[in-house]
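Not every chain of the complex is shown here; the ones you see sit where they belong.
By letter and in written order, the chains are A and B; residue numbering begins at 1 in each of them.
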Amino acid sequence: MLKGKHLIDPMDFTVEELDEIFEFAERIIQNPSEYSHICEGKLLATLFYEPSTRTRLSFEAAMLRLGGKVLGFSQANSSSAAKGESVADTIRTVECYADIAAMRHPKEGAPKIASMYASIPVINAGDGGHQHPTQTLTDLLTIRNLKKQLSNLTIGVCGDLKFGRTVHSLIKAMSRYEDNKFILISPNELKIPEYIKKEVLEKNNIEFLEVEKLEDVIDKLDILYMTRVQRERFFNEEDYVRLRDSYILDKKKMENAKKDMIVLHPLPRVNEISIEVDKDERACYFKQAKYGMFVRMALIAKLLGVDK
Amino acid sequence: MLKGKHLIDPMDFTVEELDEIFEFAERIIQNPSEYSHICEGKLLATLFYEPSTRTRLSFEAAMLRLGGKVLGFSQANSSSAAKGESVADTIRTVECYADIAAMRHPKEGAPKIASMYASIPVINAGDGGHQHPTQTLTDLLTIRNLKKQLSNLTIGVCGDLKFGRTVHSLIKAMSRYEDNKFILISPNELKIPEYIKKEVLEKNNIEFLEVEKLEDVIDKLDILYMTRVQRERFFNEEDYVRLRDSYILDKKKMENAKKDMIVLHPLPRVNEISIEVDKDERACYFKQAKYGMFVRMALIAKLLGVDK
């Protein structure tokens, strides 16, 4: 029973609970019109203390396509900031108006605090560089749908593995399924943090490999998960320019990949995937955005307890 | 008949008209699903020239929970400001799209001007430091519901009584009911303006008392209406720091209050009510936010003439 629960950390739900969500998402995908009224009379509050248009629109589309309604804000305005209200007070007001809330906040832990005071389900829609659980759900549903399994896969994750919360969560989540292997592709300065290696991979006896060059391993992958190397995070400009191009997926690199490999990306992409790849059937990052909407539909319905 | 009227000043409606609204709100509270479609096909425009997330969400939730729809803006954008359109022209355009409008504006009198040109009902959602009539309706419905009466009450208002428009409106509104008494609790610099004393209280032979310390009078109150002492309004920093703490409601002060006293606050609160008070059954400020939505539902339905 997921009804009434919060989703704050990608690991909040058991594998069984995730299965329940994914199965419901798949039923929606099969027959969306059957579910287009199940949230009638329900309100979703989108509390976005920092802008994240893509995530907000995905949540809003999800609720609207279930027949529900949406209210909220898309950035912290001077007013409420100046008035200094706490997240705890805000959620206690918002729960007067809405039946469920999705919160994006620049501060780590803010959605967690909100959930501690809320009588309605709170979904973490991203808190700083910390967690973004519905992205992880999106990734998993995409893999499950396109590969027909969540186990026995060789998963390449490429780019900024040091700061990318999306990648960390994906590794943790996929480590719970059997016989997955990881190939971790990054520049030396941006390698996966030690605690992920120690406490997630080694602890669970997950096979993994760290490499520097995508071209050396692309032929081994069932899934290639690309991420951005964000200029603002850490480099001096010179390093950024030098390294950026080493992690660009292009047509040439794709030639060596398996015929049924899938390329994923949390989006937005800048130039880490060359646009010439978009037409390749294995490029699944826009499909992934669609799965993101469907998994949020399933999640909202489950937390509200309106799934049939 | 309230259909087609505007609400600009908290005193625009007679006591009888207010009763009509409150009775309708209470019917909605009893059975919200019966009223969840009465605004179908109706559009509310939320014209917020300055951000006020709480008020906007309350209006939007109200309309959505009546089955209506919402459009609008949440802050004045550079574009329309630069283009220099008058409020009169804006409302004549908005009335092409919407059936009712709620307007928040930093300039006193802007919603009044809009209402003079509008063919649709205009609700003042706050104009500068001037009026905020739906807050007053919220306060009254809350008192009516929780105390089962609007008369024969001893009402303490505490904090900034000089600039607080909410407090001024509450005093005016409650002065229209019989046998209410006021205890006005504020620092000397922030006492209630003379015109309220002369033209509202004394003129209507309302009993009132001015004191400096909350702890001296809390035992006498049926209602304690707390407000913020806003740093930006007037003090030098030293005075602000000295006085701020004198008007904080905490557990210790609550011990001397009546068992059935209710604590109200227009929210957001900063630290004028200690969070330890939140769990006290007499703390009703979050309930008050819920009443705010219900009274707006009743108001919108009445002004649109869709109440059954």
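Here, contacts are C-beta pairs under 8 Å (C-beta built on N, C-alpha and C of every residue); 3 or more make two chains touch, one makes a residue touch a chain.
Predicted model, so just to flag it, every value in this text is computed and none were measured.
Shown chains number 2; the total number of identical copies in the complete complex of this file is 3.
In this text, only the chains that are shown with their structure count from here on.
Here the C-alpha atoms of subunit A line up with those of subunit B after a rotation of 120°, rounded in steps of 5.
Spacing of subunit A relative to subunit B, judged by their CA centroids, is 41 angstrom. The touching residues of subunit A, counted against subunit B in their complex, run 41, 43, 45, 69, 71-73, 77-80, 83-85, 88-90, 92-94, 96-98. Subunit B meets subunit A in the complex at residues 33, 36, 50-54, 57-58, 60-61, 64-65, 70, 74-75, 267-270, 275, 286, 289-290, 292-293.
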